[in-house]
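The complex appears here without one of its protein chains, the remainder shown in place.
Let's turn to chain A:
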Amino acid sequence: MDIPLVLMEGIEKSFPGVHALKNCRFELRAGEIHALVGENGAGKSTLMKVLTGVYRKDAGTIRYKGKEVEIPDTKAAQQLGIGIIHQELNLMPDLTAAQNLFIGREPRKLGGLLLDDRRLYKDAEKLFRQLNLNFSPDTKVGDLTVARQQMVEIAKALSYNSEVLIMDEPTAALTSAEIEELFRMMGQLREQGVGIVYISHRMEELKRMTDRMTVMRDGSYIDTLQTADTSINRIISLMVGRELYVNTKQAAPRLNADTVLEVKGLSRGRAVRDVSFSLKKGEILGIAGLMGAGRTETARLIFGADRPDAGEIFVHGRKLVIRGPHDAVRHGIGYLSEDRKRYGLMTEMDVRTNIAVSSYGRFRSAAGWMRDASMDENAERYVDSLQIKTPGVHQIVKFLSGGNQQKVVIGKWLTRDCDILIFDEPTRGIDVGAKTEIYKLLDELAAQGKGIIMISSELPEILRMSHRILVMCEGRLTGELSGEEATQELIMRYATMRITEPDAKHA
């Protein structure tokens, strides 16, 4: 008990232009759940990547069970018994779940000549049963939902019989039931003496699940605290080191404000069924609901990313036929995808290009040349105002931390100057500091007269921000609440309301 399972001291790591870790310290004991907290870009993921051999440290020592070790590659970490679930899913979508689980250590037969797939699946099934996963390990990972893919990642990390298990924001894409399941598993592992590192931006989860916390800021170690003795406010002030914006809910737009967007009878398959609503100038319209309620699907229809089976869309009172996102953008509709990696960013390109891409017309000279200087200038403005942590506007987006990538997407749509902005889970994976920045931004945008739709699974956020709230369940609108009357309970009631009688709308 006295010797910590892992002790990292004096860790240094630099990337070109970024001093990501400065004299970092981290200690993990056996049988504890240890939170690692800090703002976006504080270096949490990087520190854990150093521990698991993804990156090599520039300086410092790592002790494992008291012995100094070198971890030059991921294999070395696995052999020591250090498993990690990365922030970005790291799976092979074309392989089955079982093949993914045992990649790199497949059971073999005939003296190693052939793969023993029978044993592979048997082992996988056993593991699945232990973890209570109720889908077949024979499913291709690409066909699984994100949550289940996450479960595969977790199963994979556990299958190494790891004594150290690192989870980098594992709950960002999970439903509450799945989160409970994950917590149950974590508790079980803690009993068995596994040391767990848990990275998350959700303070309630941290407070509930963890024993100790280490706070990082700007690549430096700040402090390690007992969770039980520490208030959330104290953690936040350690993390951020500055005052946070506290919004009081903005006054709702005047009732006679112009309607900027109206949707009538929008339908697509079983995902979206007869959805109608309108959005006013200067209004923040929250859309709540459980995973799979059809919120994202509705947004994609409005944005032209998918074709509706039926329904009409009016912008400023004019009926539009939206053939694709290019049409939507032309009519001033911007969409911030919930899955920024897949749909929101060109991760191999730099910050400035990503911010400019939806508004290229503005950065073109009369002769058709791109005006690099004005693209730079524009990008710098948003890097400033959104406080995007990047060494410069020419940094490749893939190298930014998750939360900062999200801010780049926001910068893109702000550049485009849309009248209607659809934010789909805008604060997923974003730290408290950045979250409040984004709230402030949304308030400002609404005050400027933009119509904003905010889809979010976090009820406190919906309640705090929205002037009006729509609730969806199984593709239908099941309720509409004004900002004042809405409560978590009321929203949850509508969100779980399976429609039997067709007319259950609440006015």
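What we mean here is this: a contact is a pair of C-beta atoms (placed from the backbone, for glycine too) under 8 Å apart; a residue touches a chain by one contact, two chains touch by 3 or more; residues count from 1.
Methods note: contacts and distances are computed from a predicted model.
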Note to self: Which of the following is the UniProt-recorded protein name of the chain this complex doesn't show: "4-hydroxybenzoyl-CoA reductase subunit gamma", "Acyl-CoA dehydrogenase family protein", "Protein FixC" or "ABC transporter permease"?
What the structure shows: "ABC transporter permease"
Next item on the list: Specify the residue from the set A:K44, A:H86, A:R217 or A:K389 that touches the hidden chain.
Entry: A:H86
Check: Looking at A:F26, A:Y64 or A:F128, which makes contact with the chain not pictured?
Finding: A:F128
Item checked: Listed residues A:L95, A:L290 or A:A305, member touching the removed chain -> A:L95
Note to self: Suppose we count only contacts with the excluded chain; which residues of chain A make the list?
What the structure shows: 54, 73-75, 78, 86, 89-96, 99, 103-106, 108, 112-115, 117, 121, 125, 128-129, 132-140, 156, 177-178, 180-181
